[in-house]
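The structure appears right after this line, and notes come after that.
Every protein chain but one is kept in place in this view of the complex.
Our next item is chain A:
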Amino acid sequence: MSGFKFSWQAIAAAVLLIGALFTLPIVEAGADAPAPSLLIAATIAALLFCAIVFDGSRLAAGVRACFLFVAAHLAVFMLMSEIAGKNGSARAAFFLLLAACWLLAWRCVTLLSSLRPANRTAKTALRLLIPAIFGAWILIIWEAVTRGAGIPFILLPPPSAIGARIANSLPVLAADVNQTIFKAVIAGYVLGCGAGFVTAILADRISFLRKGLLPIGNMVSALPIIGVAPIMVMWFGFGWESKAAVVVIMTFFPMLVNTVAGLQASGHMERDLMRTYASNYWQTLLKLRLPAAAPFIFNALKINSTLALIGAIVAEFFGTPVVGMGFRISTEVGRMNIDMVWAEIAVAALAGSVFYGVIALVERAATFWHPSVRGGRA
């Protein structure tokens, strides 16, 4: 076998492949379904075998990764089409082949991670491709296991069903996002962060506020949101305003505490410098203390972006008009429409990531000078 060098993933995949060949067919023969095709099983096995041999060869890592990528995904695609319409009929061979495909995809990612491309576009593409393959396999395994083992829909629907539900319910989801995110979250976030920021500047200026408010602030920030939400609904009604109020309460104190800390972040020397220029309070604030506080303020904005989303969704459990993400989750779970619940979860996760990502991008642009961003020494 000189010239061949096998990775452990390839060896394990080979063992699984042999095991699969002894446990054929892939799916049970149903009464009304056509008999499982041995031809497809043979094609899958041949693909995987070629991939294993190819991986052991001495070709360039990039070429081997490409071949592994194509073979593993083609094989798993054929495997999935075998199980289509026959949920729960998978036999051992199905899972063994699935595991073999997954190992080869893993090997493919390992090879890709070891590449050191020279040009910038290739580097960026690779940086996106590796997590994309990784994420895709989470979905593939989820799909294959739920379909293959016939897991009850109510426990865990396959991602394809969730995807189909999202595609079919776009108007409903859009209305929910509009109600929860564009009304409650954004309004509450802007008001809460804004009020926290202004209060921090006042507390910095007026010592009784600093000494009196901050300790109380810590207590209020520990308030359980579950307790506050129904009260806010009683005060501000069923509309989005009460959810925005919950978001204000949740986001106010992280912003206050971080900004107060940030305003102390400028050094003595820098402040003495402003004093030698006979700079007034506002000049010192705008030209020194706020820029120095920016990393703290952005930290609060990032923390608050996730807090705001959680707050608005949970608050909708306590009374809302017939629209909103929290409302949808609480009613659809009662109607056993678990795929709709998952669809809302997926949309919330996506919206939350975009929200966080936008703030993180603005942060990078605004605090480019900070050692944590430019990756240098202080």
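Following the convention adopted for this analysis, a residue touches a chain if its C-beta (ideal position, glycine included) is under 8 Å from a C-beta of that chain, and two chains touch if they have at least 3 such contacts; residues count from 1.
Note that contacts and distances are computed from a predicted model.
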Q: Identify the UniProt protein name of the omitted chain, choosing among "NitT/TauT family transport system ATP-binding protein", "assimilatory sulfite reductase (ferredoxin)", "Cbb3-type cytochrome c oxidase subunit" or "Chemotaxis protein CheA".
A: "NitT/TauT family transport system ATP-binding protein"
Q. Out of A:19, A:291 or A:319, which is the one that touches the chain we can't see?
A. A:291
Q. Out of A:134, A:182, A:235 or A:369, which is the one that touches the chain we can't see?
A. A:369
Q: Just name the one of A:211, A:275 or A:364 that touches the chain not displayed here.
A: A:275
Q: Name every residue on chain A in touch with the hidden partner chain.
A: 267, 269-270, 272-279, 283, 287-288, 291, 294, 367-371, 374, 376-377
